[in-house]
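Only one protein chain is missing; all other protein chains are in place.
Every chain is named by a letter (A, B and C) in the order it is written, and numbering of its residues begins at 1.
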Amino acid sequence: MSEPATEPSAPTDRPDGAEEVDPLTFLPADEPVHLVDADGTYHEDPDHPLDLTDEQLRELYRLMVVTRKVDREAINLQRQGQLGVYASCMGQEAAQVGSAYALGTDDWIFPSYRELGAALVRDVDAAGLLHLYRGTWLSDHDPYKHNFALMAIPIGTQALHATGFAMGARFDGKPIVAMTYFGDGGTSEGDPHEAMTFAGVMKSPVIFFVQNNQYAISVPLAKQTAAPTLAHKAIGYGLPGRRCDGNDVLATYAVTKRAVERARAGHGPTFIEAMTYRMEAHTTSDDPSRYRTKEELDAAALTDPLARMRNYLTKRDLYDAELEAAIDEQAKATATYVRAGIYDAPHGDPMELFDHVYTDPRGHFEDQVEQLRAELEGAGDAEGQG
Amino acid sequence: MSEPATEPSAPTDRPDGAEEVDPLTFLPADEPVHLVDADGTYHEDPDHPLDLTDEQLRELYRLMVVTRKVDREAINLQRQGQLGVYASCMGQEAAQVGSAYALGTDDWIFPSYRELGAALVRDVDAAGLLHLYRGTWLSDHDPYKHNFALMAIPIGTQALHATGFAMGARFDGKPIVAMTYFGDGGTSEGDPHEAMTFAGVMKSPVIFFVQNNQYAISVPLAKQTAAPTLAHKAIGYGLPGRRCDGNDVLATYAVTKRAVERARAGHGPTFIEAMTYRMEAHTTSDDPSRYRTKEELDAAALTDPLARMRNYLTKRDLYDAELEAAIDEQAKATATYVRAGIYDAPHGDPMELFDHVYTDPRGHFEDQVEQLRAELEGAGDAEGQG
Amino acid sequence: MAVTMAQAINQALKDAMSADDRVLMFGEDVGRLGGVFRVTDGLQEMFGEERCFDTPLAESGIIGTAIGLAMYGYRPIAEMQFDGFTYPAFEQIVSHLAKMPNRSRGTVKLPVTVRIPFGGGIGAVEHHSESPEAYWAHTAGLKVFTPGTPEDGYSMMRESIESDDPVIFLEPKRRYWMKSDQQLPVTTQPAREAVVRREGTDVSVFCYGPMVRTALEAADAAADEGWSLEIVDLRSLAPLDTASIVASVKRTGRAIVVHEAARNLGLGAEIAARIQEGAFYHLEAPVLRATGFDTPYPPAKLEEYWLPDVDRILDAVERSLAY
Partner (left out) sequence: MAVTMAQAINQALKDAMSADDRVLMFGEDVGRLGGVFRVTDGLQEMFGEERCFDTPLAESGIIGTAIGLAMYGYRPIAEMQFDGFTYPAFEQIVSHLAKMPNRSRGTVKLPVTVRIPFGGGIGAVEHHSESPEAYWAHTAGLKVFTPGTPEDGYSMMRESIESDDPVIFLEPKRRYWMKSDQQLPVTTQPAREAVVRREGTDVSVFCYGPMVRTALEAADAAADEGWSLEIVDLRSLAPLDTASIVASVKRTGRAIVVHEAARNLGLGAEIAARIQEGAFYHLEAPVLRATGFDTPYPPAKLEEYWLPDVDRILDAVERSLAY
């Protein structure tokens, strides 16, 4: 089945059960949208034309390289005891960068815990972001500055926040789109199901972007769902379900772009499944040798999204040693900045524990504020003495 | 699209994402399966052959008539203050009786609060069932006697119990099927979503039978979901989604029968959407005049499942005055029995409040048992004095 | 003209929505039907389908989208149809509604009001008579309010909607039809202040929501026995007005806590703990509790035996006075 040239709009009102659009258009195509081969060969796709300048193409690559560098740095920081844990996005750079790049600056992102790449597209301070993993603070970036919500750890819950936010944008008459990321495992939770139900009915401008990295910690996709593909879930909510090669940054970008346009035009939500692979452990605490083989990893390495885009740029004569050096430079600089931001982080002030629980905290824990203050002074005294 | 002659089995293992069956076979046909017109005209359908004897055909009708009679009696009992509230199944008799009739006696039913018809098929004591609505007890039938679980009031939650039960049957190697009922509104909750996910992966012998009666209290289907049909949800879990005319007891029976056979043969779950209509208020506490019109009700009356089956039996020369009299007799007798069972119900013993909370209650509320005993004695004394 | 608790809350919703068009009201059947208790009656007509609307049947969805709407800048009021149906939303309430403002170090505010008709005594079927307040009150980040009078129904609802903190607003459903002659609008004390509904000298009785009227009835009955009860309506369950609670006990020397919720780890536990912490030397008797039992809420025909009533309160008073 091939996708229609323009996205169908969801049925708005079917008192008699009559369908306004052919529901089959909600189904994903047989194959994920794929524009660039591993060796960089580009395939035209009239439904997904490329609207990017040379500079933008290079920028996509740059963002992926920086993402990987910072990601690696975060793993190192964890090994050095600077982070408590870290969830790497290695292998998923194209899925994240390509999709986030398709948004406008007023659009919002509602991430899970693995979206470093999307955050870097939004210019979120990566050191700030990593404070969640360091445990300095529960979070350390202002969502309103980058239209990038706090990372959500409970699986799938952020899909509802994105949907509500998008409902708000629609009520407010603003052309703002919300995109939420979750994983293949996340599709099993009740919350994304409810989110897609709401989004379908309310025609909210929201995009459900699923990075199908094949695993939920140790659980492979086949044990997660019997669905033919995750994108086949969309029709059950009256949304188009689309798939893309998530290791192909151009395909990811193009499929997302189309969903963004559809949402902005008032036609409602889209579900996108990006086929990718988690090249690292689930988190630094995980031991993937218990559940996947070296052969599988080696095969996955061949699909590396960075190499693919570099090959593409090379073929297009957009890549040269100078660019490589400049990008490497920037990646290193960012990594160094992040490293410094983590190493130099001030120890949090324990008294802040009470500062943000309520805007009006009267009556909640005055005596506990005093208690902690006394404990800190006691400890200070003890230290002073000791 | 037309359904395949034999039901496809769900993919079992797709490490490489390859599909074993054509996913399109999971989609519902364009039209719900329909075998009998309102005037009783029967349409052959090779996929859904009729395997019922004349006696069974008459029994289906009888069960529907008894259901309606008891249902009406329950509404009366509520009006007379004997029940606190009651959720009528008027209009849904064919959906319930036809589906429940397709099960074997070892199979289980996990109902919501509206399944009087299904209960009567299983010979559950209707007076006992109504004690939930009377408030004598929270329930008053032994699920293991009729393989009919307790009615579940929190929407959709029972879908998981059915799925777990069916998992158990499969582990145990027993050819037992579990069927769960929920409503169109219920499809929005997270629990049925999770149930279908589990059932798909585990290939549990469970049937998700949705009575799409067009409303969740006041909320019409169009505000509940943007799905083309509810049965389009099934493909998202790798289950066949089937639809039937839920006011056509033979169609309902035949579609369910097929799902039962599929489950029993080890091919896993099926989702069935029965198109029907809630002819009464949501419950006796509801005021549907606030949200639906007389015209809509009048139109719905024309689809009455009882009249349709009577017309069919008449056309087949299986219906006559004698049968009518016998069935009326039985319906009246059952209603009288129910009435007596409710009116004559002993007032529950308050001390039983503590009897079933734990099998081993030691340490939980001994003093409260004493307290209530004293209160009851005090009240008894006061009454004795007064 | 008399106004009921339900009408007072309805009026508060209307007035708040008129005053601020960022206020939205949504949930199951709150639109055309006006809610199963008619508390949202007329709102959709007055404010349109974008400000008062029916959602799909999914409580986690209702709270989760309320959070998103609040992040956008709206002030959502979300209805949970009944106390027993808030549990599917527990994750969104506890992990996000309560915690996200703190998680964000103050950048995200969630001015969400969650309306929940709660408590028993109306002869309903299972799951329709729950008293889940202890779950919410134990959860840091939430405020928990419950009115005991129509006046408070109005005023505390306005306060909740205006609060930049999330509020769980528990509506005592068996008092929806309780009447008052008060003209609306009315502004009562801030919710965080407990109110002495009746002064007394022998025993302090702490109560809230549906039990306020019951406690006042008990005070009448107690007067016949020559016992003077001080009835304190807590109004806010989180935060608790510890100072007023302790002050009352310092006056009377005895305390009883009354609530429908099960005794074990109910509000009575916390109040007893605070009283003995704050008025240890003033206590003439242990703080006693007149509450529901530590069993699931019973069927309708047996609820009268389960629920605390005047007799159970008086029994506690008697036991307290016997010390």
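Going forward, a contact is a pair of C-beta atoms (placed from the backbone, for glycine too) under 8 Å apart; a residue touches a chain by one contact, two chains touch by 3 or more.
Predicted model, so just to flag it, every value in this text is computed and none were measured.
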Request  = Would you mind spotting which of A:Glu189, A:Glu280 or A:Asp304 touches the chain that isn't drawn?
outcome  = A:Glu189
Remark   = Of C:Val167, C:Leu216, C:Ala262 or C:Val317, the residue that touches the missing chain is C:Ala262
Of C:Gly27, C:Gly68, C:Pro88 or C:Gly209, the one touching the omitted chain in the full complex = C:Pro88
Task = Have a look at B:Asp172, B:Asp298 or B:Glu322 and name the one touching the chain we're not showing.
result = B:Asp172
Remark   = Note that subunit C touches the chain not displayed via residues 60, 84, 87-88, 90-91, 94-95, 98-99, 102-103, 126-127, 134-135, 137-138, 140-141, 238, 240, 262, 264-270, 272-273, 276-277, 280, 283, 285-289, 293-296, 323
Note = Had the left-out chain been drawn, it would touch subunit A at residues 84-85, 113, 131-138, 153-155, 185-186, 188-191, 216-219, 223-225, 285-287, 290-291, 347-348, 350, 353-354, 357, 364-365, 368, 372, 375-376, 378-379
Query = Which positions on subunit B touch the chain that was left off?
reply = 110, 137-140, 142-144, 149-150, 152, 154, 157, 159-169, 171-172, 178, 190-191, 194-195, 197-198, 201, 352, 355-360, 362-364
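We adopt the following convention: only the chains that are shown with their structure count from here on.
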Remark   = Most remote chain w.r.t. Subunit B, using mean C-alpha positions, is A
Ask   = If you look at subunit C, which of its residues touch at least two other chains?
value = 56, 58, 60-61, 88
Request  = Would you give the residues of subunit B that are in contact with at least 2 other chains, written as numbers and ranges?
outcome  = 188-191, 223-225
